[in-house]
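Got a structure here, written out as structure tokens. Questions coming.
With one protein chain removed, the remaining protein chains of the complex are shown where they sit.
Chain IDs A and B follow the sequence of writing; residue 1 opens each chain.
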Amino acid sequence: MLAIEGLSKRFGGVQAVQRVDLQVRQNEILGLIGPNGSGKSTIVNLVTGVYAPTEGRVRLRARDITGWAPHRVLAAGIGRTFQSIRLFGGLTVWQNLWVARQAQAGAGRLRGWLAVDRAGMKRIEATLEFCRLLDRRDELARNLAFGEQRRLELARTLTADPEVVLLDEPAAGMNVAEIEELRDRILTLKQRGKTIVLIEHHMELVMEVAERVAVLNFGEKIAEGPPARVQDDERVREAYLGKRRD
Amino acid sequence: MTDLALDVVQQLLNGFLFGSSYALIGIGFTMIFGVMDKFNLAFGVTALAGAYTALLVLHLTQGPLALLFPVAVAAAGLVGLVVELVCFRWMPRDYPLAPLMATVGMLFFIDEVIVHGTHGRPMAFPAPMGEVMMDVGPWLLRGDLGFMFLVSLGVMGILWTLVYKTRLGLATRSVSQQPVAAQLCGISLVRVNAAVFVITGMIGGVAGVLIGSAVGALSPLLSLPLTVKGLVTAVLGGLGSIPGAIVGGLLLGIVEYEALYFFGIGYRDMVTYLLLFVFLVFRPGGLFGQTRH
Partner (left out) sequence: MSLLTLFGFRILLGLSAYVVILTGQISMAQAGFYALGAYTAATATAIWGWPIVPAILLGGLVGGLFGFLVGFPALRVRGLFLVIATLAFTEIVRMVFLNLKYTIRVGDRTIGPAAAEGFRGITYYYENGWSALQIMAFTWLFVLAVLAGFWLMDRSRAGAVLRAVGEDELAAASVGINLTAAKVAAMAAGGLVAGLAGALYAHYATYLSQEEFGALLATFAIAYPLVGGTGSVAGPIAGVLFFSLLIDGLRFLGDWRNLLFGVLIIAMMNLRPHGIIDVGLVRRLRALLHLRRERAYAGD
């Protein structure tokens, strides 16, 4: 589905991502883990066109989408959320999704801009319901509670109905109940046929939902496989716990 | 040497010397931007207010010309503090456009105070060195421009000592590099901001007097060009960089004088603005800045 081939990114003297290969299969949940600064978010930013890679390719199905601008990557079918919440604070919850909807419905044509978009409104409503935000629809995004803002991030991404969803630390700052809700929501998305890349620090969540896990350290992929096997991998333990001295 | 070459060098000299006053104004803009990440559009008029106050005190007391500088410095420093209080400190923090607009209001206000006080007429400004001309080889050195350059150099020297040799300077530099970390280290942002506004105000006061005596008159019409030139200088040098502002000011002076010579008064400013536009679009970090943003 989504293929990352030999992807590298260098910022000045820092090698943030180094020749990472990653295959995401259709309708799977791939966990992408690694310590802080290991290059997880950089990979998301490289795939979605926020940064251009120094080397390597990104392919969606057969199509090479390397270096495409973010709005084209979304149109091709890859949506993402942000690790640090980036909502349109001055717009209402409903407007946040409305903006996202425009990518699909005839953007660029005058009719698409001015006409009333009934199908879109239905879809927005359904998405709001899915993310339990329907009763907050007219609230300004900046006035939402933290957990609601996280849900709105996800809802906004889902509005455009991307095939592949990259979730960049969706559980950060959430409490136990909220994480459980998030887990159920991710599993529902899989049932609906989405392909999901879950970047997360919260191990329990990753181990519960992911079918495969890839581990990054210092910008390199050091392990890949089913969660249980990856958990026992020597190199992964080193990365998280530090090198053993003995 | 051909006449053309002689003239070009002459203009280069004049522009270089006059550019020192742009450098002072540019330093004001750039330092305030450095610590606050915001523009103070009332800075040009602060400098002008200092010069006007000095002129007023001079008229009232009939004192010596030497009085001009201390009075202008004190007055402009005070105006700087008022601007900081009214347009920045008491302003809500979440909306950067509000202080920008407030400084525009301040620009109008001070300008109108001047217009009101002088009935809108230009006032003659004493030019103590205006008559002095010196020969430097085949070229003329205008006394007032030479004086301007020396005084500016002195001010920059004092500023350098202040910024790099004192605790206040250290605090200022740390705030402009890492405001949050600086606060965590016990530096009071409020005090640093106030100090920067007073210091830049004082520099503006000196610049106001220098420009007044080089032009030979003060007029409220000077406030907009001063603002624009100050901004140009700060951008040329890279916002936030004091050495950048100095080089930017000198360069702007040279470009203006050469453009004046080659294209005439009507096109002088056009060259300046084209240069500015090109710089902003293709080298937004200024001459020395790294290209960020």
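Just so we're on the same page, contacts are C-beta pairs under 8 Å (C-beta built on N, C-alpha and C of every residue); 3 or more make two chains touch, one makes a residue touch a chain.
Computed from a predicted model, the values in this text were never measured in an experiment.
Screening B:70, B:105 or B:154 against the full complex identifies B:105 as the residue touching the chain left out. Considering the whole complex, the residue from A:52, A:99, A:126 or A:145 that touches the absent chain is A:99. Screening B:113, B:158 or B:215 for touch with the missing chain picks out B:113. Listed by residue number, the positions of chain B touching the unshown chain are 33, 38-39, 86-87, 90-92, 94-95, 97-102, 104-113, 115-116, 224, 227-228, 231-232, 235, 239, 266-267, 269-270, 273-274, 276-277, 280-282, 284, 293. Interface residues of chain A with the unshown chain, by the touch rule above, are 48-50, 69-71, 73-75, 79-80, 82, 86-91, 95-96, 98-104, 107-108, 112-114, 117, 140, 156-157, 159-160.
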